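Read through the structure below, which is laid out as structure tokens, and then see the notes.
Take a look at chain A:
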Amino acid sequence: MELKIKSKLFDEIGLTRTITRLSHEIIEKNKGIDNLAVIGIRTRGAIIAQRICREIKSIEGRDLPLGILDITMYRDDFRNMLEQPKLQKTEIPFNIDDKNIVLIDDVIYTGRTTRAALEAIMAFGRPKCIRMAVLVDRGGRELPIQPDYVGRRISISPGEEISVQMNEVDDIDGVLLVERPTSP
Partner candidate 1 sequence: MSSFTLKHLLGLEGVSRDDITTILDTAASFREVLDRPYPKVPTLRGTTVVNLFFEASTRTRISFELAEKRLSADTISFSTATSSVKKGETLRDTAQNIEAMRVDMVVIRHSASGAPHFLSKCIKGTVINAGDGAHEHPTQALLDMMTIRDKFKRIENLRIAIVGDILHSRVARSNIYGLTTMGAQVMLCAPSTLIPYEAHKWPVQISYNVDDAIEWADILMVLRIQLERQQANFFPSLREYHNYFGLTSDRIKRVNRDITIMHPGPINRGVEIESELADSDKSVILNQVTNGVAVRMAVLYLLSGELKSDDEKTKS
Partner candidate 2 sequence: MMKRLNRNYLRKKNHVSDAVGSADKLLFKNGSLIDFSKRQIVPQDMLIVNGVVAEIGHLEIDEFDGHQFDIAGKLIMPGLFDMHVHFREPGREDEETLLSGASSAMFGGFTSVCTMPNTEPATDNREIIEYILNSLSNHLIEVHPIAAITIGRKGEQLVEIAELVDAGVIAFSDDGSSVANPMLLRRALDYSRMFDILIIEHCEEPTLAANGAMHEGFMSTKLGLPGIPSIAEELIVARNIMLARYTNGKIHIAHISTKGSIDLVRRAKAEGIQVTCEVTPHHFSLCDEDLETYDTNLKMNPPLRTPSDVEAVFEGLKDGTIDVIATDHAPHSSEEKDVEFDAAPFGIIGSETAVGLTITKLVKAGKLNLIDALEKLSAKPYQVLGLPVPEIRSGAKATISIIDQDIEWMVDKHAFRSQSRNTPFHGMRLHGKSWGVINNGKYLISAQQ
């Protein structure tokens, strides 16, 4: 499908800088990385989480516990979908009790994905707190949920979409503002 690009929010360098900045903010706000753990939401949130972990390791010299969350089982729009979404594995290979969790996603919009992710995390135990980091906050919230670390805030008009591309799955890095493809 051909996407009509309206503007580029981040190019490759911009994306790397933003991830570096977010990593610094996380360390700063948490006053170090003790008791810190990162959980990314599949698919692109998980990739950003991996990059943030790598960045934090290069700063602090230590690995952070990293988890990957598949929130399909927690979605609230599940019964309105035409087909069952493919389930992928959730991997949280550490005990989350009393941890300071940073939940990471690429874009925050209605807040429903975040709500589902919060519920999913709670199934693994009782963290001390959960904060949230996103690359882009595009507004339009339907639930009282706000991110703590934001790469860029932008309000977009109807008919526009954010397209996040990560090298690991899209062979290129970048965040684009595109025209929403009209259904045929």
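With respect to how the candidates were assembled, all candidates are chains of the complex that A comes from, given by their letters.
In this text, a contact is a pair of C-beta atoms (placed from the backbone, for glycine too) under 8 Å apart; a residue touches a chain by one contact, two chains touch by 3 or more; residues count from 1.
None of the values given here were measured: they were computed from a predicted structure.
> Pick the candidate that touches chain A in this complex from 1 or 2.
1
> Using the touch definition up top, name the residues of chain A that touch candidate 1 in the complex.
Within the complex, chain A touches candidate 1 at residues 70, 72-74, 78-79, 81-91, 119-120, 122-125.
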